[in-house]
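A protein chain is absent from this complex, but the other protein chains hold their places.
So, chain A:
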Amino acid sequence: MTSRTLRRRAAAGTPGFLKRSQPRWTERVVKVLLVAAALVSVLTTVGIVVALIPPVVEFFGKVDLGEFITGTDWSPLFEPPHFGVLPLVTATLVVTVIALLVAVPLGLGAAVYLSEYAGHRVRGTFKPVLEVLAGIPTVVYGFFALKAITPFLQRFWPGDDPPEVFNALSAGFVMGIMIIPTIASLAEDSMAAVPRSLRDGAYALGSSRMQVSTRVVFPAALSGIVAAVVLGVSRAIGETMIVAIAAGGRPNLTFDPLEGMQTMTAFIAAAGIGDLPTGSTGYQTIFAVGLLLFAITLVMNLISIRLVRRYREVYE
């Protein structure tokens, strides 16, 4: 019997033939819609690349790549312009290092406390506080750094050489506090994933709580903890408002945290405020520095995602 006759009989309602159910058209429409929505995220990435690449290509048509990477003078809007990105990179580095010096010990300390020491009640009170810290807009952190922390430092500075009004130290410190929740919550998650039997085994052998925390739980959760720190680094590098407000707007090749300096992000923001005409070299510098920033954070994020994957494979 050909399939055509089968279909005819089925249509005529001849007994013995069930109609093959066709997927309803609504189901297909829905699926197309859903795929389209999922594509938005891919298109965003494509959009970022499309937005960044052409101006950057044009930029490097005018500016030597070697000068950009190794040059020590960043003054793209002056005459004659200089395009050495190093001062911006070192400023980002200085602020990031200060932020990490604050955020890594405090964030990990908080994570160990919440995961290994705190009872239900203490966790219930302190976790929301950390969430509030994470939810405060960065412009508010910047305001606090500039108007409260810097005057405080200047007033109580022990040496003869107090920090400048704009300085990397208070920006970095406040940024460190801002990153604490990021590091603490990710690190705590990975410590919670360490099986209880490991802890019980260590206690049974006579370990103290400190020994269990530092020699059993911490190493077992290490890849997750490193992932948390890497994510913290990437947030510090990408943070804009705090440095734009509190670290100043002067490109400055220095490692002295008491001086003002302009980070990559602060430059992008400052140039954006300037509302430069499309196609000008100044406008294209936004994209060149933006691409550098995007590339650095992308590498950081990929490392972090990989590490999180790895620790998940072990304990789930």
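Simple rule for what comes next: a residue touches a chain if its C-beta (ideal position, glycine included) is under 8 Å from a C-beta of that chain, and two chains touch if they have at least 3 such contacts; residues count from 1.
Note that in this section contacts and distances are computed from a predicted model.
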Name of the absent chain as recorded in UniProt (options "Anti-sigma K factor RskA C-terminal domain-containing protein", "Phosphate transport system permease protein PstA", "NADPH-dependent 2,4-dienoyl-CoA reductase, sulfur reductase" or "Germination protein"): "Phosphate transport system permease protein PstA"
Residue of A:68, A:83 or A:144 touching the missing chain in the full complex: A:144
Identified contact with the non-displayed chain, of A:190, A:252, A:281 or A:304: A:304
Sole contact to the chain not displayed, among A:85, A:245, A:261 or A:307: A:245
Residues of chain A (touch criterion as defined above) contacting the omitted chain: 23-24, 26-27, 30-31, 33-42, 44-45, 47-48, 50-52, 55, 105-110, 112-114, 117, 126, 129-130, 132-133, 135-144, 146-148, 177, 180-181, 208-210, 213-214, 231, 234-235, 237-241, 244-245, 265, 268-269, 272-273, 275, 278, 286-287, 290, 293-294, 297-298, 300-302, 304-305
